[in-house]
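Only a single protein chain was left out; the remaining protein chains are all shown in position.
Lettered A and B in written order, each chain numbered from 1.
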Amino acid sequence: MESSNSMNYLPMRYLPHTQQDIKEMLTVIGCKSLDDLFPTIPAEYRIKTEMCLPKPMTEWELNAHISELASKNASSYSNKVFIGAGSYPHHIPSIIPYLISRSEFMTAYTPYQPEISQGTLQGIYEFQTMITELLGTEVATASHYDCGTALAEALLIALRKKKNSKKVAVSSLVHPHHREIIRTYFEPAGYKMVELPATVDGTTDLSYFDEINKSSTGGIDDIAAIAVQSPNFFGCIEDIAQVKAVAESKKIMCITSFTEALAYGLLKKPGQLGADIVVGDGQSLGIAQSFGGPGLGIMTSSKQYVRDLPGRLVGRTKDRRGEDGFVLTLSTREQHIKREKASSNICSNNGLNAMIAGIYMAAVGKIGIRKIAQLNHDKAMFLKTKLEEAGFEIPFKAPFFNEFVVKAPEGFAAKREELKKKGIVAGLDISKYYPTKKFDQNGKSCGQELKNHYLFFATEVFSKDDIEMLAKEVK
Amino acid sequence: MEDQNSCRGGFENCLNAQQTAASGLIFKEPFLWEKSRDGRCAMSIPMQDVEHSPLDPELVGDAPNLPQLSELDVVRHYTRLSQWNFGVDSGMYPLGSCTMKYNPKTNEVQASRLGFAGAHPLLDEDLCQGALELIYNLEQYLAEITGMDAVTLQPAAGAHGELAGMLTIHAYHAKQGHQRTKIIIPDTAHGTNPASATLCGYQSVNIHSGDNGILTPEAVAAVMDEETAGIMITNPNTLGLFEENIKEIAQIVHAKGGLVYGDGANLNAIMGIVKPGELGIDVIHLNLHKTFTTPHGGGGPGSGPIAVVKALEPFLPVPRVEKIPCSPNPNQSSKERGNNLNNDKNSYKYTLVYDRPDSMGRLLTFHGHFGILVRAYSYILSMGAKGLTDVSKLAVLNANYIKELLKQDFYLPYDRPCMHECVFTDKFQSDNGVTTLDMAKRIMDYGFHPPTVYFPLVVHGAIMIEPTETESKQTIDQFIHAFKSVAQEAKENPEILKSAPHLPKLSRLDEVSAARKPVLRG
Partner (left out) sequence: MKEITELNLPEDIKYSDSHEWAKVDAEIITIGIDDYAQDQLGEVVFVELPEVGAALSKGDQFGTVESVKAVSEIYTPVSGEVVEVNANLPDAPELVNNSPYDEGWIIKIKADDPSLLASELNDLKDKAAYIAMLKG
């Protein structure tokens, strides 16, 4: 920024100040140079040498550099990536990138000034409405970061609601990464997670609760909630009504999660099956996979927990002229008012992705969501049949939505490596997520360590040809 | 020709020649479900090319009652909604503490490249080298900018970064064998600080800043003890002032075995000027959606990386991305290695490391808000070291210029050189019954987003202005002029402020009834 001939000096395009502007402004302030603007920073604190960063790139150099980096990833657009496990390729209608790029949405801050933020506010209110419609619940927050963090916070709600509780029971078929997040969030508070094992059919074994009162290490008193994921990490559909029945009999909260939101275009709604809090990820609702983030944390519940939910809520009201409008409401729950007494510190959420999910739900509608959900199931069933024909076994028999576990024939790992060169990624090896024999019940082993077990899935983006090609290649 | 009646609310002079805003055609728009007609669908549905496989009817529920619309219905709906919003691209957005700078459009192009947008987070490492390289490089750049030794990009937002910072401190003390119970938080801290500390089981010990708005070493020394985990300090602080005693404060905290947490929300003032790592700060969070130009999106998604000193690296969340030399695979021909899925021409590769026994664990399901990281990475590469230094200088220039030119009209509680934002109050106007809120609402009629109001809490009736470096002198002059006009109106016609704003679609929404009888869905 040192002075130079104005024809030679070309400022970076995001910086509007001319040399003349700078001179005039410094005069008003009473400084001689830009470096004089920092008199309150002691000289010995100032850095002496310029930061060591790459030389600035032009827009065109940046295009080339980022294109090259992007080309080093096996994108779902140019490869056949048969991995789901919490991130799913689905068709994204063109109107989504088009509408969400409207800078009035994208470049606005949190709608603290409702008069000039009604677009965001009505959009989020409509999202809250449609997401509760999808899940059969009564209230939804404006969004959370992702399913894992929303689940951890939901469990913390349960722990706060029940005095002297210290533990929660979480299905071992909840996404392994989500359970890791729960451990991270629980550690400083000293809370514990009991992991419920799986049954032979690939759903959560609830027998722990039959045994619990007999056990010597404390009864139900210190347990605040039971949490399952449905469809679970193996893709199997859990019996939420039964989970609710157990929770009710023990007077603890029933929390359910999901990673594949489109499943609820077809399945019974978890809220209607009795879940007290339903959390999930809305990435499937029109959001790019983007190497796993940002996704869309969803948190919804029955009305009675509305004041316990962390994060923002949009509510309907009227303005001084009597016109309908929207504001952020019940903000006394939040960190900036309750400070150290707040139940969560969340402020920025994933609001723009909630807008995307809103646009997706509006676009797909009642008819479309049912058709696409059914198509996901049909394609996955077709893939399952084809893989069985190719010599794969189906170890877990519970019904699934669009994702399922297979036991691969010997030698599959090497074949999978070969297929990567052809642009096919054949399933996710899940043995690393379940390294020990956790699948014992009543002393009877109901599964090996999950060696050679792979998680496969199919969505509407895979054609019949894609699936047949995969089946042919893995044979 | 000026139609005096065009101003809703009936105030004759509510349109002022200085206003950049005019009224325009604004549409009413019903709810999506009010536009719905049975039988419409706005999405192209793929062909049924495989056999239909019904699920057990016991498992199947009613189809969710989503609205049924055509594609144009949806497009028009969201277009109209967007027109009710004000964004950085609409006008100057001087929201203190939020750094509402211009969001470069090339960043959006880079983030939406198919190789990133379509990357699955659980791809085999050899299939996502580009994404891992970007993460690795961005961590290096942020470490250099902050003067710290290691960075994690996993936290999803600023508050999540704060939580990560607190968890780091918690894990550090646990490793030392003695967990501590308290943490010092100055009154100029962000509201999230105490909430983050509580999540880690630390009790907040609040201390006051000195009369000049700066924290004194004595205030810290008076409360720092061996049960105190550390201090959370925002520098520049929320008054827009540089904490000039920071090094001495850090020494006091370190001497008792504590750690210094820096809230980096205000990094925009000091890039290339000072490095937090050289000031005694041990862990700092950054807001990529503030300093590094990623869009705020009407509330998120953001990204809140944390940077730490060497001693704290073992506690960072897993997985970590590491760069290691490639060992050539003897079974692979060089031609195969040249394949784009196996590109190792640099003879380095990037790998995910989980084996960190002291790590706090995982904070987010996958690798942070990667799409946001691409934008921040693109920004840093576009600016370079000198460019980022210029950013901070010009941000500070703009704020001091506003401070100088408005201090005649508005009370300036701390009249000293500010950093990238300045704080006024409504003290001069309160005699006319005009409050900060009234002036904030009125400035909308002039075509500007209001500044942050009633924050920081230590200043009664605060008006906190952060212009950012991307606003030109000409825009800032208009803004100053507008604020001076508002001060004039406060004297001559306070009623026009009390009923403001007059031009937006709505005015003064009833937050009391919204909270008393919450209606949260349609």
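For the reader, a short list of remarks on this structure follows.
Everything below uses one rule, namely that contacts are C-beta pairs under 8 Å (C-beta built on N, C-alpha and C of every residue); 3 or more make two chains touch, one makes a residue touch a chain.
What you are looking at is a predicted structure, and each value in this text was computed from that prediction instead of being measured.
Only one residue in the set A:T27, A:S249, A:T332 or A:S431 touches the chain that does not appear here, and it is A:T332. Of the candidate positions A:K32, A:R307, A:K432 or A:K472, contact with the hidden chain is made by A:R307.
Check B:A222, B:A255, B:C326 or B:V512 against the missing chain and you find that the one touching it is B:V512. Counting the whole complex, the residues of subunit B in touch with the unshown chain are 511-512, 515-516. Annotation for subunit A: contacts to the undisplayed chain at residues 307, 330-332, 337-338, 341.
Operating definition for what follows: only the chains that are shown with their structure count from here on.
For this pair, subunit A with subunit B, the centres built from the Cα atoms lie 20 Å apart.
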